[in-house]
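The complex appears here minus one protein chain, its other protein chains still in place.
In order of appearance the chains are A, B and C, and numbering begins at 1 in each one.
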Amino acid sequence: MIIVLKQEANQVEVNRLTKKLQSLGVTINHSAGSTTTILGLIGDTSKIDMSKISANQAVEKVMRVQEPYKKANRLFHPENSIISVDGEKIGGKRLGIIAGPCSVESEEQIIGIAKRVKAAGANFLRGGAFKPRTSPYSFQGLELEGLNMLKAAKAETGLPIVTELMSTKHIDAFVDDVDMVQIGARNMQNFDLLKEIGKTQLPVLLKRGLSATIQEWLMSAEYIMSEGNENVILCERGIRTYETITRNTLDLQAVPVIKKLSHLPIIIDPSHAGGYTYLVEPMAKAAVVAGADGLMIEVHDDPENAWSDGEQCLTPDEFDRLMDKAKRLAEVEGREI
Amino acid sequence: MIIVLKQEANQVEVNRLTKKLQSLGVTINHSAGSTTTILGLIGDTSKIDMSKISANQAVEKVMRVQEPYKKANRLFHPENSIISVDGEKIGGKRLGIIAGPCSVESEEQIIGIAKRVKAAGANFLRGGAFKPRTSPYSFQGLELEGLNMLKAAKAETGLPIVTELMSTKHIDAFVDDVDMVQIGARNMQNFDLLKEIGKTQLPVLLKRGLSATIQEWLMSAEYIMSEGNENVILCERGIRTYETITRNTLDLQAVPVIKKLSHLPIIIDPSHAGGYTYLVEPMAKAAVVAGADGLMIEVHDDPENAWSDGEQCLTPDEFDRLMDKAKRLAEVEGREI
Amino acid sequence: MIIVLKQEANQVEVNRLTKKLQSLGVTINHSAGSTTTILGLIGDTSKIDMSKISANQAVEKVMRVQEPYKKANRLFHPENSIISVDGEKIGGKRLGIIAGPCSVESEEQIIGIAKRVKAAGANFLRGGAFKPRTSPYSFQGLELEGLNMLKAAKAETGLPIVTELMSTKHIDAFVDDVDMVQIGARNMQNFDLLKEIGKTQLPVLLKRGLSATIQEWLMSAEYIMSEGNENVILCERGIRTYETITRNTLDLQAVPVIKKLSHLPIIIDPSHAGGYTYLVEPMAKAAVVAGADGLMIEVHDDPENAWSDGEQCLTPDEFDRLMDKAKRLAEVEGREI
Partner (left out) sequence: MIIVLKQEANQVEVNRLTKKLQSLGVTINHSAGSTTTILGLIGDTSKIDMSKISANQAVEKVMRVQEPYKKANRLFHPENSIISVDGEKIGGKRLGIIAGPCSVESEEQIIGIAKRVKAAGANFLRGGAFKPRTSPYSFQGLELEGLNMLKAAKAETGLPIVTELMSTKHIDAFVDDVDMVQIGARNMQNFDLLKEIGKTQLPVLLKRGLSATIQEWLMSAEYIMSEGNENVILCERGIRTYETITRNTLDLQAVPVIKKLSHLPIIIDPSHAGGYTYLVEPMAKAAVVAGADGLMIEVHDDPENAWSDGEQCLTPDEFDRLMDKAKRLAEVEGREI
């Protein structure tokens, strides 16, 4: 951590600051130039609250040098993490392909789609039972009934289930019935939910918030991990920018950035990123060759009548074609689907 | 709602779409140009899910004409709403001035600051007991103990209490002890929390999410109101942009925009918007003359040793000076503090 | 174009508006609902200035249905455009690979790098002679001397030259010596420059502005094309977002979006998008499989001592490896390098 002092800071203030810093267990390196004086803090600064220091009257600004996350940091865990989810693995050579409808609509629907996506190469089934919708007047999901339909589809196909949790009050039901819990973009900083899920060992698919920096995203992973649950998989699903012709802007650079900073697996959700069917195939293929550990794709057998997100899902036939292409591209990259 | 058809849409698809739309209870107006055909939907479209229509194969795009919120909409409620909070009112001639420390630190601290801000003109006391922090290693608040300290400060000064709720499990405690509950920016789309608070009659200070559009913000107000709680006050606290020299960018235009679209009161939080003390006074004054119904200001008697946000709070003396200025400006505008 | 009328608009105002619209040569379709009245404009609205209509007192808002560009619009030119640049082609089956240093530094340097990138598969040579730098104190390019060095490299290798033009006063020199002129991101809306280059037939590589919407970008292409020069190639090079861990956010979705809206070729510049060497290979590969018509890559034989942008360029060896990979991926996609 670097502290830049104000030009007009007096010696009394600087001494007071120095004493405070030393009490935090760090060593201080002092560099005085003609117009600027800098203090370099040596030691473990990950638990120092920057805002406490920048409030000091002698301080012009504070700059962090070390990343503030520990458990999610590749520096302290150089090998890739491979997360086991009911026998399947995410983070290794084989990509995790999560597919299924936006919303669970009926047992028949979810079983039918599960069979199709499994045949095409998916190794996880997605389907929303609890739905975070911008409008209170939109369909909010079949809730616990939807969870039971997902279980029926798993019984039929063996595919592990991935579905979103929106409230701490359903954690027990998720621990019992779900193989990987999704924390949605809107809840990425719902710290109450992160802490509670951190107390379980349930694998967590942590979606990036709509305007979360990569550092904030890893800090949210850290919330879960610091409670004891290290089974975290990151999912980039588009960020909010000024461009409105697509639903969000897919930040595909997040893949190599996360690979550099963290040991956690990262997958891409091209369906929510772009918001339109025609963007899914090109972005899914791009994700595979950029080094993502998996994909999350919305598939529906009747998009026109889907209860939600019909404009961004693939039909099973389109998903088949995507998987064919993706397999060949993964092979060039030394990965497999 | 306007539906633009694809150039290549065939008659069968268009007929199917038309029938579907009619079943939703709207009248359709058909305009055919040489390259574009447009369907205009007449009637109540606020409960139609745009994504269900845009998934249709004949549809190029869907554009909303009417705003999707009803209860928050000024169109259906032309007068300003005035919200009563334990005898005080927000939304009328007199501004609501909410002041106090970022975090409640001790009974002595909160009582001392409450007395000072009341003397300067504040009519509400703020203080965080549950703190949403980016890092799990930062101070997370005194929690229920903090709530008790706020009660002691209210007993001493009579100032109604405003404090943040982060979890549905504390709603009962908040209904008992708190006069206005704050929903923080990170939880603006925590729909589970919005629905639960909507079932009470507790006044809600709904902060705008870091990257929420004004429409999404009003839709979150709608979540609360549609459950029966119409005591919603909006709070702009800065949005995330590419500019990093300030913590966030204060969107002061939100004041006249909200006044145009909605009847709900809106207040401004300049402390969180800018993130630095030197920005608070100019932006607080700007908010007053731009038509805001109130201010939320962080005040701490010892910013250097504040447990959080010390770099953005005012001292009681600085707050005194701000209130003096703000009163004179409010008078020019026909308002009062 | 859709015009939503104000609820309180009176008949006199609406009649005046209607007359004005009819004088612009469009037919008006009138849809009156209980709370909203909509006018649908049928006909060629691409030359109607939206702001002239939205100033009308009867108008609540104006929404465009048709895209405002004509010559760049795929609607009126369904086939892909293939642009010829000194014998090479961009927009067809074979990708255009533009490689070379950020700045031209010496004849020896540029010839050396040109030979290496040609051997690896590049079919165009880039190199900056006029450099747009944020600071007036940074190296501004070798200017016309740099142009001569590029010519020497072309004489040696046969690679057509791509380089940036910053001022109308050098247009003649560029027409004489350069095979494709680059308009940089900062000049995307330098309309004076666009109009002048539109009067030549020089192929133009039009970079997307840092915060330009895709529609604004196509309107800038339209500026060039409407003057008579239809040889425009678009180049996505990253957009500005709130994320600062990368230099810019690469908007790879722009590839399928442009392919849908326009017939113009689009290439990707992963060097400027990410700003760091480690991001170039994954994003270049992603661009190939997402359907881009080419790549623009910075290559330098001694990045540590490059005069500009050393932190984002590949060495010739790294470029060799990228080209090997890219060729195999292009093949899977039915393209070639």
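In this text, contacts are C-beta pairs under 8 Å (C-beta built on N, C-alpha and C of every residue); 3 or more make two chains touch, one makes a residue touch a chain.
What you are looking at is a predicted structure, and each value in this text was computed from that prediction instead of being measured.
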{"item": "Absent-chain contact - pick from B:K285, B:H300 or B:R335", "value": "B:K285"}
{"item": "Touch criterion as defined above, residue of C:N187, C:T200, C:N231 or C:T249 at the omitted chain", "value": "C:N187"}
{"item": "Which of C:D86, C:E156 or C:E311 contacts the chain that the document leaves out", "value": "C:E311"}
{"item": "Sole contact to the chain not displayed, among C:N10, C:S54 or C:S84", "value": "C:S54"}
{"item": "Sites on chain C contacted by the missing partner chain, in the whole complex", "value": "46-47, 49, 51-52, 54-57, 68, 132-139, 166-169, 186-187, 189-192, 195, 210-211, 216, 219, 222-223, 226-227, 240, 303-304, 306-311, 313"}
{"item": "Residues belonging to chain A that touch the chain removed from view", "value": "2, 4, 7, 27, 29, 31-36, 38, 40, 42-43, 63, 65-66, 75, 211, 240-242, 244"}
{"item": "Positions on chain B contacted by the hidden chain, ascending", "value": "211, 213-215, 239, 241-246, 249-253, 255-257, 260, 273-274, 278-279, 282-283, 285-291, 325, 328-329, 332"}
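One rule holds for everything that comes next: only the chains that are shown with their structure count from here on.
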{"item": "Distance-to-centre winner among chains (Cα means, whole assembly as reference)", "value": "A"}
{"item": "Chain at maximum distance from chain C, centres defined as averaged CA atoms", "value": "B"}
{"item": "Length of the line joining the C-alpha centres of chain A and chain C, rounded to whole Å", "value": "31"}
{"item": "Length of the line joining the C-alpha centres of chain B and chain C, rounded to whole Å", "value": "39"}
{"item": "Sites on chain A at which at least two other chains make contact", "value": "211"}
